[in-house]
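One protein chain is absent from this view; the other protein chains keep their places.
After this line comes chain A, so read on.
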Amino acid sequence: MAVRKNQANLTATEKRNFVDAVLELKRAGRYDEFISTHNAFIIGDTDEGERTGHRSPSFLPWHRRFLLQFEQALQSITPSVTLPYWDWTVDRSPRSSLWGDDFLGGDGRSGDGRVTSGPFAFSGGRWPMNLRVDGRTFLRRSLGTGVRDLPTRAEVDRVLAMDVYDAPPWNSASDGFRNNIEGWRGPNLHNRVHVWVGGQMTTGASPNDPVFWLHHCFIDKLWADWQKLHPASGYLPTGDTPDVVDLHDTMKPWNDVTPADMLDHTKFYTYA
């Protein structure tokens, strides 16, 4: 059984294996399809139209499936690799080991935001920005400038305490756990982390920054934590909801997986 670990606890070898597998996917031309898929949903998901990946109940199962697909791609390179998660309530500084030269590399420089250290720095030549929203061809970050602070544990706990999964109108105006963790309402958890990192992470092409996977892995873990805290609260809605993925509807772009299939993550991996 695959075990997903906190990135702060990875050994040097585990970090290297993860980074090397990510770089190999990029070199082989397999990484960018994840960016384009994500961006297509970012653009297509709207509050009053069809919505699948974001601003809707299936935000959590959709990203769970998306991460699984990416993890399987990594494992096709190095079978022992699993996605690490970034607990940004603890590792909340630009000086965290997450941003070390042996892992994701550091903050962007002032002026143009270019990341100049680590395996994904432009100068290394191994991390081209093929899919992008502007002319800049290098990975960018601006840690802690778009918003000063990452969410705190108290804010996370406040959202984890909510006992309804989601609610009408099933979009960015909803009450409930899903919309509060996504961040359109309440203390702003998931969205705020994208803004805190800055650079490509604030754009529709956010998987250009590999920290995307570690951030979403933590969101995925928080969903599992919430399920444990609220065993009687299930995925909503369960049927006949226009434009929204119900419990037993299939999700695009795969069309063979439903939210119900994604509820039990222990079929696929566990969290350390």
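Everything below uses one rule, namely that a residue touches a chain if its C-beta (ideal position, glycine included) is under 8 Å from a C-beta of that chain, and two chains touch if they have at least 3 such contacts; residues count from 1.
The rule is short, and it goes like this: contacts and distances are computed from a predicted model.
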Exercise. One chain of this complex is missing from the view, so tell me which of "ABC transporter related protein", "Transketolase", "Tyrosinase co-factor" or "Ferrous iron transport protein B" is its UniProt name.
Key: "Tyrosinase co-factor"
Quiz item: Per the definition of touch given earlier, which of A:Arg141, A:Arg178 or A:His194 contacts the omitted chain?
Solution: A:His194
Quiz item: Among A:Pro79, A:Gly234 or A:Pro253, which one is in touch with the chain left out?
Solution: A:Pro253
Practice problem: Please give every residue of chain A in contact with the chain that is not shown. | Solution: 35-44, 46-50, 52, 55, 111-113, 130-136, 146, 169, 171-173, 183-184, 190-192, 194-195, 202-206, 239-246, 249, 252-253
